[in-house]
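Note that this complex is displayed minus one protein chain, with the remaining chains in position.
Presenting subunit A:
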Amino acid sequence: MSRPVPMDLGFLRGGLSISLAAADSHGIATLCRVLGCHFEDSGRVLNLIVDLDKAAEALACIETTRRVAVTFSHPITNRTLQFKGCDAQIVPVQSADLDLCRVHTRDFAAVLGVYGWTHEYVDTLLDVREGHVACVRFSPDAAFEQTPGPQAGVRMEPGT
C-alpha cells in the first residue's frame, strides 16, 4: 500500500471549486466540474461525484487509463490543492451522494455569495440531477500545493 499523501480534510470540506482532469492513452487531456466529494479512511480514498453527460469524455478516459487529477480551490483565499492517482475507477453512486452534492452546491454558493454570485447561478453551474451522476473513486498517490505564488506546483510530502 502506498504512503498516504498529506490531506487537509477541514479545508477540503469547505465549499470549494472542485475540478477533475483525465487523459486518454494518446495524452489528450479533458476535464469537468465535480459536484461533490466524500472521503474514506482519513482521505486515503476520494469519491468524486460528477455529471454523467458533462463528464462523459473524462469517464471514458478513466476507464482506459485510470489516471486522474483533481483540484480543490477556495474562491476567496485562492488556496488550491491538487491530488493525483492512478487507480481511479467508476463505482456505483451511493444513495447519500445526491444529498451530498446538494449540500456542496449550497456551501459553494455561500462562499461565492461574497462576490455577488447568486445561488441560482451556482445551482445552474453544477446542476445536480438525479439519475445523471457517476462516482469516480481513487486513492491519491501525490498531492501538490497549487495556491498561486512561487510555491505553486510543489509536491506536498507526508507530514507537511
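Note that a contact is a pair of C-beta atoms (placed from the backbone, for glycine too) under 8 Å apart; a residue touches a chain by one contact, two chains touch by 3 or more; residues count from 1.
Throughout what follows, contacts and distances are computed from a predicted model.
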Could you tell me which of "Pyridoxamine 5'-phosphate oxidase", "Rod shape-determining protein MreD", "Tetratricopeptide repeat protein" or "ABC transporter ATP-binding protein" is the UniProt name of the chain missing from the displayed complex?
"Pyridoxamine 5'-phosphate oxidase"
Residues from subunit A at the interface with the omitted partner, ascending:
17, 19-23, 25, 27-33, 51, 53-54, 65, 67-71, 73, 78, 80, 82, 84, 86, 120-121, 124-125, 127, 144, 146, 148-150, 152-153
